[in-house]
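Working notes, structure below.
Every protein chain but one is kept in place in this view of the complex.
== chain A ==
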Amino acid sequence: MSDKTEQEPIVAGTPKDVRPIKLACRNVWKLFGSNATSFIRERDGKASMADVTAAGLVGAVRAVDLEIRQGEIFIIMGLSGSGKSTLVRCMSRLVEPTHGKVEFEGKDLLKISDAALIELRRHRMGMVFQNFALLPHLNVLENIAFPLSIQGQDRPTREARAREVIELVGLRGREHFYPRELSGGQQQRVGIARSLATKPEIWFLDEPFSALDPLIRREMQDELMRLQTMLHKTIVFITHDFDEAIRLADRIAIMKDGEVIQIGTPEELVVNPATDYVAEFTRDVDRAKVISARSLMRACDGSEHGGTIAPDAKIASFSAGIVAANKPFAVVNGTGKPIGEVTPQAVIDLLAGIDRSRAGA
């Protein structure tokens, strides 16, 4: 199911992603219970929810297939108990998957030696935790330098690097504070700085902002976006908050009962939810902020245009202008060639929540 969404973009005209695949899950299973390994091996990696339950097992992650591309923010969204935390732990092998493959740049992570895994985690992976997981006996500077000191770097080198990331996350002046002296937001900044100190290529964020107040959460989301524009990490971000997912994601995978039920850009999920469950999440989303001109575009019918917009422009960014102009806007691609137009009526319908294509049918 997920393969199909991967191959053919739902929204027509979306350019195909050509970035290399950084991390991929191939039919990954995590089952709890006795004889889980033989259970799934006997069935050759295929089992229904009913089979799993009948065998007395708990299926935390079931048959997950996904590919995360270099430099994208990939969000795994699900309610508590949906298996999203277990899945991200399978990706970093904090939890050993029962079946399947986890490929890091094409290499099977589950087959590498312990020493190689430690090496990989030391230099190429970083992780941020929901409850910060700061070491209570170390101050900010020592906490951030900790992963480097584990690698055996000498004090001046690691402290210099720690000061760099402290600067980056805006914690200067707090170097000698201990975690309990900091607010939640500041503590998570330390967590972020610590995970960045080793210059990881792939960055796991496990509900990093869930323990924070809404206002601080907002601020931290902006902060994350700011960092990402500078650093271009491959990000795997776990959340139970759909609004957060929409705000940050390049692509979102929605999980339920251990299964990934849909993978797509926020726009794809909103425009074309795979199941009612997904539709339930997307219902209250501010569509104008998610849907781009490409989705509303229709072929030009020769009428006069009040302006031009890019295909990726979100409706919210030009809705006021188009309504005021009361003329269709031309959608132009990178070379300036018009590929279609968006009418004021379509924008008004979207803002008003009227789905004319279905209402008309």
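Heads up, the rule we're going with is that a residue touches a chain if its C-beta (ideal position, glycine included) is under 8 Å from a C-beta of that chain, and two chains touch if they have at least 3 such contacts; residues count from 1.
Heads up, the rule we're going with is that contacts and distances are computed from a predicted model.
Of the candidates "Cbb3-type cytochrome c oxidase subunit", "Glycine betaine/proline transport system permease protein", "Stage 0 sporulation protein KD" or "sulfate adenylyltransferase", the chain left out of this view carries the UniProt protein name "Glycine betaine/proline transport system permease protein". The chain omitted from view is touched by exactly one of A:A47, A:V61, A:C90 or A:M125, namely A:M125. For the chain left out of this panel, the touching residue among A:K30, A:R89, A:R217 or A:R294 is A:R89.
In the complete assembly, the contact with the undisplayed chain comes from A:H176, out of A:K107, A:R155, A:H176 or A:R226. Against the chain not shown here, chain A presents residues 89, 92, 94, 118-123, 125-127, 129-133, 135-139, 146-147, 150-151, 176-181, 195, 198, 204.
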